[in-house]
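Removed: one protein chain of the complex. Kept in place: all other protein chains.
Presenting chain A:
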Amino acid sequence: MDMPTPDSAVLSRKDEIVARLRKVLPADAVIADVAETRAYECDALTAYKCPPLAAVLPASTEEVSDVLRICHEMGVPVVPRGSGTSLAGGALPTADCVILGVARLNEVIETDYDNRFIRVQTGRTNLSVTGAVEEEQFFYAPDPSSQLACAIAGNIAMNSGGAHCLKYGVTTNNLLGVTMVQMDGTVVELGGAHLDAGGLDLLGVICGSEGQLGVVTEATLRILRKPEGARPVLMGFGSNEVAGACVSDIIKAGVLPVAIEFMDRPCIRACEAFAKAGYPDCEALLIVEVEGSDAEIDHQLSLIMEIARRHDPVELREAKDADEAGRIWLGRKSAFGAMGQINDYMCLDGTIPVSELPRVLTRIAEMSKEYGLDVANVFHAGDGNMHPLILFNANEPGQLEKCEALGADILKLCVEVGGCLTGEHGVGIEKRDLMHTQYAPEDLEAQMAVKDVFDPGWLLNPAKVFPLDASDARRSVKIAAE
């Protein structure tokens, strides 16, 4: 993984930069000690590490604005950081950057049940947003697996999804407004508690821009009333093809489950060994969850099971109560932990058209043999968002590189069949150099033109999203200008 050479002019001015930051922030909000900056050297993509020049922890929009204005004036790159749970290296520092952590921005500003929104500071964790409204039976819908730890700021930067987005959509569909600070310190309000944009939909382009257009300090989020109940059904099938066909038939039949999760044999076995959830020993397993009142759930599950029966399931298990529901979800929810137990693994995130499921799974199995690395598949089948887990041994020299090469081949396959490189984790540095496989130069140019407008100096979250060769000219213009 290449990263640009740190700007020596910035490195040599470290003391001056830190001194200026200390003037606008409390003493404990500026971290410049080399040992302490290590805490920020990586995110959840731990294969890559680089301590930043300094880290700051502002506690208000004004402080964020002050920090950015100073960094802008001094030509210092800034890497915004939520909770550091990015699997794509979205918050990986550069040696010449200031990490701007939003952890101290964690207040609830307003809850409004009549108008169904909550306004929060963006350092707040995803789950604690729901936590703030569940007493009134409301919830915030996007539910990434890291929801206990991940911050709303990072959710907005990556346009995070989750298991339930088949019904509720991803972050962008549940984000109503933001307060954002631009790199030069300008504070803008986009959207609000009302719907849609009066002019160009800037909010729509901010969401998913990986912290490269501005630092979002506050967000207005749509909250929804909780359904009366939810229950899953578990189905086992003799082949991936049959399970794929069943998914398609459920969708075509007009039932819209909140989640359809798919696990293949390697994944089922690992989960079973780890969590002992009582999963059947079969080729493919589906967990389908529906919502509503008890009677509504019964009706929808009966329709789904009727469809499943037409595909000769080897197992069909309906959850009759919360306890049974919990056991059905147990294996799936421990999938990543189960994998971590047996091996190091790399989690991919490509999306494919649902109709391509069988073909892609067959091809992944072939590639897995070719590379000699096991791949387990667990994913959101309703929306085609795959999470192949490549198992490898990090201590064996050359295995990480081999694993990355297999990962790249799988993602190229996703693009080839009409899908994309990343469905919910983001590009970060991880998929940066694969962007050429999905986008032509002019497609990337159009995206970079947006960055030119919001951050003309290309200081925010540098060397992410765009292949280095594509963004090189823009990043060097900045250096030349100083």
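FYI, a contact is a pair of C-beta atoms (placed from the backbone, for glycine too) under 8 Å apart; a residue touches a chain by one contact, two chains touch by 3 or more; residues count from 1.
Rule of thumb we're sticking to: contacts and distances are computed from a predicted model.
**Q** Name the absent chain by its UniProt protein name; which of "ABC transporter permease", "Glycolate oxidase FAD binding subunit", "ATP synthase subunit a" or "ATPase" is it?
**A** Spelling it out: the chain absent from the display is recorded in UniProt as "Glycolate oxidase FAD binding subunit".
**Q** Among the options A:6, A:131 or A:292, which residue touches the chain absent from this view?
**A** Considering all chains, including the one not shown, the answer is A:292.
**Q** Identify the residue among A:202, A:242, A:361 or A:460 that touches the chain left out of the display.
**A** A:202
**Q** If the missing chain were put back, which residues of chain A would it touch?
**A** Counting only chain A, the missing chain is touched by 112-117, 137-138, 158-159, 161, 165-166, 169-170, 172-173, 182, 186-190, 192-205, 207-209, 225-228, 248-249, 251-256, 292-293, 295-296, 299-300, 303, 351-355, 380, 383-385, 418-427, 431, 435, 438-440, 442-447, 449-454, 465.
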